[in-house]
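Below you'll find the structure, written out as structure tokens, and then a few comments.
Only one protein chain is missing; all other protein chains are in place.
Take a look at subunit A:
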Amino acid sequence: MVAELKYEISQNAYIKLVLHALKHKTTAVNGILLGRVNPQNDSVVEIADSVPLFHSNLALLPSLEIALIMIEEHYGSKGLGIVGYFHANERFDDAELGIVAKNIGDHICRYFPQAAIFLLDNKKLEALPMGKDQSPVMQLYIRDASKNWKLAGPDGGSRLVIKEPAANAVLSDYISSEKWQDVVDFDDHLDDIKKSIQGVELSQLAHFRGFECVFELMGEVA
């Protein structure tokens, strides 16, 4: 039985996933969330990084298996494990958690029982540039006692927050500068192994832009 958990996603991981979804607007995409339980507070799951996986044939096993093996290997050495799964549906108005996402989520839960699924909220994403909403453009799904995936409501229970409050501002910035073209996912890597999935440049830039955006926000508030 999952107690009330707080899922805290880092700006870097968050932005990578949303940009990946934006890069492949016409298909469903998915990704893996990496992190660990906060050592000082075990009701907080920290998502430190994410790996965008596929934009085609999400329901096929072979590439998923290889991806999971390699991801676990790579991040295991950094002390991070697979803590969740991200999914974005193909259609704009499809806000349902599909069967493929649930199955992959179930599989991850076998190794990390508190695993969560984040589903991209298309309507929130669309409204992003217009508002000052700091909450993530994703919906949180967790497994209840009967192993069914349930949407975590805003009225209590588990919730999803972004670690850096200005993340949405940075994301809007990236969207307008079309930074999603730089995202490389596992599909791209399998098609051309020279392409590296890490997207380091993205994370370093995010760090700096984060500060600038905080100043912008502060300026507006003051």
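Note that a residue touches a chain if its C-beta (ideal position, glycine included) is under 8 Å from a C-beta of that chain, and two chains touch if they have at least 3 such contacts; residues count from 1.
Note that contacts and distances are computed from a predicted model.
One chain of the assembly is not displayed; among "ER membrane protein complex subunit 2", "Ciliary neurotrophic factor", "Transmembrane channel-like protein" or "Glucose-induced degradation protein 8 homolog", its UniProt protein name is "ER membrane protein complex subunit 2".
Considering A:A28, A:V45, A:V137 or A:A166, the position touching the chain not shown turns out to be A:A28 (whole complex).
For the chain left out of this panel, the touching residue among A:M130, A:A145 or A:I193 is A:I193. Across A:K25, A:R91 or A:K123, the residue that sits in touch with the chain not pictured is A:R91. The chain not shown here touches subunit A at positions 28, 57-63, 65-66, 69-70, 73-74, 90-91, 93-94, 98-100, 103, 190-191, 193-194, 196.
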